[in-house]
Structures are given as C-alpha cells and as structure tokens.
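One structure, pasted below without further comment.
Of the protein chains in this complex, one is absent; all others appear in place.
Chain IDs A, B, C and D follow the sequence of writing; residue 1 opens each chain.
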Amino acid sequence: MISPADFVQIPLDDWVNSFVRDFLVPNFRPAFRAMQVPITKVLEQIDTFFHWLPMLVFTVGLTLIADRTAGRGVALFSLVALIFIDMIGLWAETMTTLSMILTSVFFCAVIGIPLGIWTARSDRVLLVVRPILDIMQTIPSFVYLVPIVMLFGVGMVPGIIATIIFALPPIIRLTNLGIRNVRGDLIEAAEAFGSTRWQMLWEVQLPLALRTIMAGLNQTLMLALSMVVIAALIGAGGLGLTVYTGLGRLNVGAATTGGIGIVLLAIILDRITQSLGDKKGVQTPSLWQSLRSLFSASKADVGAQSGKPA
Amino acid sequence: MISPADFVQIPLDDWVNSFVRDFLVPNFRPAFRAMQVPITKVLEQIDTFFHWLPMLVFTVGLTLIADRTAGRGVALFSLVALIFIDMIGLWAETMTTLSMILTSVFFCAVIGIPLGIWTARSDRVLLVVRPILDIMQTIPSFVYLVPIVMLFGVGMVPGIIATIIFALPPIIRLTNLGIRNVRGDLIEAAEAFGSTRWQMLWEVQLPLALRTIMAGLNQTLMLALSMVVIAALIGAGGLGLTVYTGLGRLNVGAATTGGIGIVLLAIILDRITQSLGDKKGVQTPSLWQSLRSLFSASKADVGAQSGKPA
Amino acid sequence: AWDTGWFHSEIYKQLFEELGYSIDGPTTLDNPPFYQAVGYGDVDLWVNGWFPIHDTYRPAFEGSAEIIGAVAAGGALQGYLVDKASAEKFNIKSLADFKRDDVKEAFDRDGDGRADLVACPPGWGCEVAIDEHLTKYDLKGDINEIKASYSASMADAVAAYGAGEPILFYTWTPNWTVNELKLGKDVVWIQVPEEATEENAAKGVASCVADPCVMGFAANDIVPVANSKFLKENPAVATLLKTASIPLEDIFAQNSAMNDGADSPEDIKKQASDWIKANREMVDGWLATARGAAQ
Amino acid sequence: MKPKIRVEGVYKIFGEDPQGALDALNAGKSKIEIFEETGQTVGVQDVSFEVGEGEIFVVMGLSGSGKSTLVRTFNGLIPPTSGKILIDDDDVASCSAERLRKIRREKITMVFQHFALFPHKTVAENVAYGLKIKGESAASRRKKALAALEQVGLAAYADSLPGELSGGMQQRVGLARGLATDPQILLMDEPFGALDPLIRREMQDELLHLQKILKKTIIFITHDLNEALLLGDKIAIMKDGRFVQVGTAQEIVDNPADDYVAAFVADIDRGRVFEAGHVVTDPVTVEQNEKGAAEKALQLMEEHNRNALYVLDNKKVAGLVTYQELSVAAREEGRTDLTEVMVTDVPVVDQDTPLNELYGAASAGHPIAVTDKRGRLTGVIEVEAVFSQLSGDASEDETGEEGSTPPAEEKTETAQGGTPR
Partner (left out) sequence: MKPKIRVEGVYKIFGEDPQGALDALNAGKSKIEIFEETGQTVGVQDVSFEVGEGEIFVVMGLSGSGKSTLVRTFNGLIPPTSGKILIDDDDVASCSAERLRKIRREKITMVFQHFALFPHKTVAENVAYGLKIKGESAASRRKKALAALEQVGLAAYADSLPGELSGGMQQRVGLARGLATDPQILLMDEPFGALDPLIRREMQDELLHLQKILKKTIIFITHDLNEALLLGDKIAIMKDGRFVQVGTAQEIVDNPADDYVAAFVADIDRGRVFEAGHVVTDPVTVEQNEKGAAEKALQLMEEHNRNALYVLDNKKVAGLVTYQELSVAAREEGRTDLTEVMVTDVPVVDQDTPLNELYGAASAGHPIAVTDKRGRLTGVIEVEAVFSQLSGDASEDETGEEGSTPPAEEKTETAQGGTPR
C-alpha cells in the first residue's frame, strides 16, 4: 500500500518541540510572565472581595439580582442552590471559581468586544479573524496546556489564560454578528442623517447589538465554566480542583459534589446573564444602563443592591 | 460569620459514593456493559473498514465528496490536509479517531433526532428534557469519567459513551428548534389539507427542518471532536491518545501534532457537513436524498463515489 | 500509565506472548481509572503498581485484584530535587532550608511569598505523602505545593530551569524527568529535615547533597497488579509474574534511550526484545517455571 | 336553496379565560376595554351569516379586525370559542378530528396570502399535496396536478421549485393547489395582498374567469375595497371582530352603516360600483310611424322636461330626436317626418353595464338606450341621472327619478369656490 508518507515524512513534532523549547521559552518566558500582571491584579481584587464577603450577604444579594433580572423563579433557585453549596461544604471553592470565571469573562469582554466591532466593520479583518477563531474552538484545550505552562507557569492565572483562549471566540463572533445584523434600514437612516462612523457605532450599532453581545457574553461565561476542571490540571484551584482531586482519589462522591457545584453556579449565572440580554434589548436598553447593570451583576455589587429597598 | 453550613451539613459526597459503589455498580454493571454491545458492533464495522481502506483511496474519495458538497476550495483543503496528516505519521490514529467520532455521531443521531422530534411535538416533554440537556452541557465531562469507567469499564467504547453524553444535546436541541421553527403558514397549509400528524412530520416538518437538523449534527460532530482527548483519559486511542501521551512526556511537539490532526479533521468534517445542510436546504432537498448523501459522506462510501464519473 | 512504565510493560507483554497469550494493549491509563478497571476485571493486569505509595487505591481493587510478584522490588527512589546551581548557591541541604527568606524568594515563581514545589497531581499517593511532609516539618507557610497534572507542573519546572530560574520538584525514578534534568549534573536530591537513621537513609546515592541521604520516602516496590480471577484461571501468568523481575539499571537505561527520541512504539518493542535477548537465560528460566505451573 | 356555509353566533376569544371575556362582551365592553382589563383578545364576536353555493363572499376590514381569525374557523384551523359553523350539515366547530380531517380533505381548501407553498416540493408536488394526503396514487396525483396547473396556465412550470417563480406565478400555484382536490369551498385569505398592482389585476380577472367555469363557493378576504367590489357577490365589513355591515357593493357604498364604513368607502370610484340598471328611467317614446309623431314627441319632451326622446320602430330602437332640432324642423319649418331629423347612431347598453363604461356613450349628450337581451328598449338613462348617481345624491331618492330639481344644495362648496375670495 503506497501513501505519501512513504516518500516524504514531516518531522513536525520535532520542529514544534525545538520551536517551543529552544526559541519561545528561553527568549520570551519573561515577557509572557509579565503579561500576567494585569490578570493577576484583577483576579486578586475580585477574589479578595468574594472571600471577604459573608456568605449570607452574597446569597441575599445574588438572589435580589436574580429577582430583578430573571424573575422570581430564578431567584428562588439561586437562593436554594447557594445554601446547598454552602451545606455541602464548597463555599470557599465556589467563590474561588467564581472569581476565576469573572476574571476570565472580564478579559474576554475587554478583548473580544473591540475585536468583534473591528471584524464587523471590515470584511478583511473578518477574513483573517474567522479561521483563527475556528481553530481556537476546535483545537483541544489539552494541546495548549503545556505551552501555556511553559510560557506562563502554573497556577490560577495560567488557568485563566487557558480559559480566555477557550472562551474568547463566542464574544467576538456574536459582537460581530450583532453589529452586522443591525437592521439595514436603521443603518441607512443613521447614515442619511450624516452620522460619522463613531456616531453610528455608539448611537445605533452598539445599542442594537447589545442583546446579541450579551448572548455572546453568556456563551463565553458558559465556556469559561466548562474549563474550570481543565484549568485545575495546570494548578488553578476552586471547584475544578475538587473534581480533579476527587478523580485522583477515585472518590466519585467528591468529584460529583464538585461537579454539582459547577452546574449550580453555571445555571445561576446562565439564567441571570441570559435575562439581562433579553430584558434590556426589549425595554429601554440605554447602553450605559445595561453595562452598568451587567456590571453590578457580574461584580455582584451586593452592598449597593441590598441597600436598596427590594 | 454565620452561614447555613454551621447548622446543617450535607454529606453529599458520601451519599453519592455509596449510591454509586454500593448500589449502582454491584447491581447494574452487567446491564450497562451489555448496553455497549451495539456500540461495539458499529464501531468495529467502521473501524475495520477505515483501517482496511488504502490511504490514497480514502483521500481521493473524501476530496471528491468535499468537491461535490462544499466546493473546490474545501476539496483542495481536504486533499492537502489528508496528505499532510499522512506525512506527519498520524494516518492510523486519524482513522481510529474518525471511526470513533462517526460512531458517536451515529448514535447521537439515532437517539437525538427522534428525541428532538418528540420534544418539538410536546411542550411537556420539552419542559422535562430541556433542563437535562442544560445539565448535560454544563457538567464538566471529567465528572462523569469515573462513573463511566465504573459502569462501562475502560477502552474505546466507554470513551464513545462519554462522547455521546457530551455531544448529544445540540442535535436534540436543533431538531426541536428546526421543527418548531417551520413557518407557521406552511404548517397551517398542511393542516388545511387535512394532513395527519405523521404526514405533517414527513411531508413538511422534517424536510423543512433538515437544514437546522444538519446544523445540529454539525455541532454534535464538533463537540464529539472536542472530546477526543478526554476520551483518551479512559482508554480510547487515536489522535487523542497522541495528544495525551505527548503531554505525559512533555513532548509539546507530539501533542501539537496530534492537536493539528484533530483540527484538520475537524475543519474538513465541519465544512462538509455544514455545506450539506446549506445546499440541500436550498436546492431539492428530498429528505431521502439528503439523508442518503449525508450517509454516503459520513460513511465515506468512497468505493461508490469514486466509481462515478466526477 | 506514566511513561516510565512502557518498557517493562512491553517486556511482560512479550513474555506472555511467548507463553502463548495474545495481549491487547498495552492500554494507556491514568492511575485512578486503572485501579478501577483492574478491580472490575476490565483490565487483567498492569505492571506499574507502586507500593506502598499506591496504598490509597487499595480500596478500589482489594478483593478482586491483587499484587503479585514484583518488577523491581525496593528499587524505586523518590524524593525532592533542586537544580544544582541553586543548591550550591544557597547551600540547600534539606527542605528546612526553604524556611530561609532568600531561598524562598528565589524559588518563588508565582509571587505568593512561598517557594514553589512541583508536587503531585491531587489524589496520587505521592501527593498525600508530600502533604504529610510539609505538615510534619511545618513548611506549609514556606513552600507552595503545586498540585496540578504532573506533566504540566514539570513543564513549568523544566521551562523555568531553562530560563535559569531555581526549581524545586518532587520526582521518582525511574522517570523521564531525570533524563530531562540530569541527576548530579542539572539537579540534585535534597533531604528532608530528619536525622539519618538506618531505616530512612539511603546510602550511595551519588547525586544527593548528602550521603547517606534522607530522601523522605521509603524505596518503593514496582509491582504487577492483576485481577484475581484472571490469575486463578491463568496459573502460568501468575507464576511468571511471581518469578520475573527486571533490574532497575536496565529500566533506567531504557528510559534514557526513550528520552533521547527512541520513543515510538516500535522503538520500545525493539528495546524490550533486545533486553529479552540479552537476558535469554534468565527469561527462559522464568518461562519454564510458568509453563510448569500451567500443567 | 340550502346555504353552503352557515355561520351562527361565532365568537373567538384568544387567551386563558374566554368565558370572562365573553361575559364582559355581553356586559357591553369593547374589545380594547376587555384587552386592558382581562388581557383576553377578542378575535371574532357574534358573527352570523350564510353563503350560498357558487357565491363569492368577501370579508373586508382593517388589519386586526378579525378577518383571518374568522375564516380560519371555517376549516377548523382555529376552533371558535362558541358558535356553530355548518358546512353543509357538519358543524366544523364541534365535529370529531377525524371528521374534520375528512372535510378538509374533500370539501374545503385554502389559498394563503403569502402563498405558503412548500419550498422543498416542486410546483407539481405542491399542487398534488392535497391528493397525496388523501392517499391517491402517484400517477393520478400527477395527472390531476397537471390539469390544475393547466387551469392557471402554469403547466410548463410543473417541475420547477416555487422559489424559481415570480410572486404572481407562485400565487397561481397556490390557487391550483387549492383547486386540485376539486373542493366545493375555497377560503382565500388576502390571496392577492402581496402582488404588484398589474399582476394583481390579472389574478382578479383570472379568478373571476375560473369562477365562471368552476362555480366554487368562495370566501375571499381582502382589505382592498376595489377588489371587494370587483369580486364580491356579497361583502361583509368587519371591525373589532364584528360584522358592521353585510350587503352588496352598491348597498354598502350607498348606505354605509356607520362612519367607519363611510370612511372606508369614501374614496371609491362610484362609476365602478353602480350599473346602468341603477340609473335607468322608464322610457318615454314615440313610434316612428305614429300619426302626429313629431308634435307628440315635442309635447312629451316638454311634459317630461327632456331634451331628447327615443323613437321606436315597431318596439325596436330606431333612433332619437332632440327637442331643438325637432322643434326647429316641425314647428318652424313644418317638416314633421321624424326620420328626417332623427339621430340613428345612438348609444345602446344593457342593464349590467357599469356606469364608468357609459361615459363614452354619454358624451354625446343624449340619453342612452337600455335594452334587454332581445334588443327591446326597457328604459333610458338621462346623463343627469348618471351624474346624480356618481355624486352619491341619488341614494336618497332611490333610483334617479330625474335631475329635475338640481341637487346643487349639497355641492354648494363648489359654488362657493366660485364666489370672489
């Protein structure tokens, strides 16, 4: 049986090995490690805050947010789920995971939304970005774990970086989609009044794309959650570590408990962010209002929330 | 700081442990292992076929299929990619992975499409199925690896089972969506002519939902591909194993090579299945034609294809 | 298995084949799934059990599977290593030296004020042992255990070493890590802060900062673990397992060969059959006994 | 004759609590009040009517007035909240699902506004859909489908996909699909709403033409008044789910039941609505060969205050004489032979000619002769009567007696327009 391999063989693995080990790591590791600093900063802030916040305050706050955004049912669910998480003894881990997720999502938004806008405004950029996103989503995250570790080290922040790589595509895609899908006649109307590109963006495109962007944020959040366990492989803590440890000890119970924690967290965050997108798109979705309410939800700024009469 | 955990603690992990180990495994392991039989059968067929097929025949065949469905560009890409895979020495692994993926997707379709139809036809079923799908998608696959091993053992087939669990939701969701989204006036028209529920399904709903169902199949395929490495953790072979082994040996090169193999496979399969959905929806998508062409593509029935004049 | 096990797995495989068995595999499995699987008889045997450190998995297989014979009794070393340059620079002799601030700072890669130690994946036997050490020696505040996938953690250590940073890690031998980072040349064993006694100290470990060397771990047996029912039905295998063993030096040698690139399945096969050829006599003896038991 | 469709007291309430809404309706609340108070939407309220076999019954009204809801109750696509819908003897509102399916398969089909063609089936397959559902064989289906396509002139496109046809052609396919099962009743829900005006006109003519041959019973929804007038044997005007007026085009245009209907018909071209028969008056004639015909004619004209008079030749129209010419000829010049001064090239129409087709004839300024099928004069139309009908003033005094008393009072705004400004 003949095949091309009989004639030419490409030692791709060797090439990659020497590229990473002999070139990338020796020369750029310090640079890459320096890039972690902003992530570390944000993570520390969020993490400290959540671990400082008393469990009951957090629970009440999130329940109120859920009630305001996603309705009574979700609020009730959040309440019960959070109490349950506490009772099965995973509160601290949950908070760690939450900080990690929010940090990832924060950076995904900061990177992804402008990039999405850019792709929406230029077909050429889209042409370049799209295959990269495709590959980012199809390449198994295991493949980039080792390079990430080699370049960034192990721990929470490299875990977040892996998560960002994995969770970034949807927010870019949906920002792009949202802006491109803004009704043509509205764009035309804005143009007919002599809007500049920036005015168009701020006055028309972004507000109208907000729902879709929110959907992207929601998907990004979900993908980030799905990386929690894999991030634990490179030293991130939280619920992912609980699962990983449970697996290592053949402790199905612990692994399942950690898994349930992740699922509960996922459901709560999913419903809240989903309803955020839904509602604000229909009602009065001033961009700033929406971003603000997203923020107060994502940072779970409970002090301020619970201060208001419910 | 007070929290509910101070008063009640739920030993959930112990409960799960004893449920799985003392109840599920002793009583149902044989039943679960028996369930593997059909999967094993299908897998063996496909695997034997692909490993028997000469590399060049497969390559030419798939290229022709790509040309007919997704156009010249994709065909060219497939050709180059397959030759590249062969040259980097991953042909056998790629075939193993392909068999595994196709088996998973086959069972996803067999389970998912009827289930999707059912959910589309009954709001009550949807109400039950939806949260289950939500959980299936949010629960980290690591969590169910150990229970799967406990119930099904290790190897290729348990890997496929994990893959099915992970990749099933989109096909159900999109079958449901596709059928529910069939234009109301067409349903009305069919009803106005006195169609029975089955006639409605076969004559109108399924053909019109086909595009969406194909999109679901495409997503299922992609999710299945993303499980390849994780399935290797419980003993499945193929490209996933290459990646996993590479990681274990700190061999970035090998891991990347395996990863590239997966990505190439993913891109080819993605483009072909995507275009399958696209084209057949617009042109003459007799359900049977479409299913047939899907089949000949998914089984890569190259003998038949390459026998025809291109 | 981790990749130190391929070689002797292959030797055993070839031996079984000479006995007339056909073998599937070897299958690659992580510790937890393996112990699970062998307990249920999905896998008949593996030859990569490390005891006593795998004692944590006993509940998973005890009753339906058992340890039988030994691949290499008492020869497997485990312990903590630091890179040679730092060991000399900071004069590090044992874990206790990591209480010193300058050492801590030098070994601190993640900036949390503690020295980073590449430990074991959560759940493995060694993870528990390391944890015990750190508690026992009151080092929790000084040393940060990286509990991640072992290869990931080591990737970090190797990369850090490559970048000239000090590293501290746990490993065992035989293992590819010591080929990557050569014992005595790149890295040296350090001790745990305990007085050397007869039981806990190993003599003649050249690459240790001290001799005798208190490595903190008793030497382990590398043992086959097999499904009991399978053994009962296949007395020849049982006997072979009981009698056979492979010298550690040979395992070391092969491991280093593997790390030099000879790591394809074919290479390993060849290394195994070469070894069998070289030790034909001994092997024949084992086989004869085994065949005898089968009668 | 027994009506083909009989609708009795049909109500349709959308919402969770139809009974509450029904009670509120009975208490005299309006659709909007009910929606605001209970959240229930009144789709149709208290509609009763009958349609005879072979009739075209047009339902019109603004968007949201309940036209679609009403017509969808007829084939059970929407079950009414209460009321009876009798198709022959079956009450569609209460019969079994099996029976309903049978009625749909055999008696009643629907043509949809946006065509609702199955995009995945060819034109012929679309047309054959109803037959396939009934279980006919492929060959017979194909044959009947082609025959139906022939009727709408699209047989050549049998194997195209609907997407390849223009809107007008697609609509004709929809019509063919409705006709293929040879139903007795066609429900047409704004079938021409999406068409260009030219194509639309073509389709209307086509429908009238088909109807002449096939004699189906048709319920036709539109919100275009001209279309309603053109097609409808009877027209119902809906508002808020209720019939505010039912009648012929002329009845509605002449006597709008309320301001809503009046606003609806305000812009109508009355020349299309009314026919010669609406403005005809009894003929005042002389026989050509009668003795003293000339003087008699002059006297008749003076008596009836007319400027011209029809002259008969043995009961058939021979021509007409004008007062002026006749009086000059007879009284001043003494020529009393009618045939000498008679205009023979006279306009002749029949009863059903719409007024707007009389303009040419009327532009001669002479009264127009209306004859029956055998050519006998049954009446004449004075041009003043035409204007009277066109201006809408004739309605008060029934058929236009004659314009003797100038009804200019109502039109004084035109006179005012002439006063100095």
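Everything below uses one rule, namely that a residue touches a chain if its C-beta (ideal position, glycine included) is under 8 Å from a C-beta of that chain, and two chains touch if they have at least 3 such contacts.
Just so you know, these numbers come straight off a predicted model, no measurement behind them.
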Selected residue (touches chain absent from view) among D:Lys2, D:His209, D:Lys315 or D:Arg331: D:Arg331
Residue in contact with the excluded chain [from D:Lys29, D:His223, D:Arg242 or D:Arg335]: D:His223
Interface with the undisplayed chain - residues on chain D: 62-63, 196-198, 201, 223-226, 263-264, 266-267, 269, 271, 301-302, 305, 307, 322-324, 327-328, 331-332, 343, 345, 347-350, 352-353, 356-366, 369-371, 373-375, 382-388, 390-393, 403, 406-408, 410-411, 414-415, 417-421
Positions on chain A where the hidden chain makes contact: 183, 185-186, 188-196, 199, 203-204, 207-208, 284-286
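Everything below uses one rule, namely that only the chains that are shown with their structure count from here on.
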Distance between chain centroids, defined by C-alpha means - chain A, chain C (Å): 38
Approximate Å spacing (C-alpha centroids) for the pair chain A, chain D: 64
Rounded Å distance between chain A and chain B, as computed from the means of their C-alpha atoms: 25
Junction residues of chain C, two or more chains touched: 32, 36, 149, 151-152, 155, 158
Junction residues of chain A, two or more chains touched: 21, 145-146, 150, 244, 246-247, 250-251
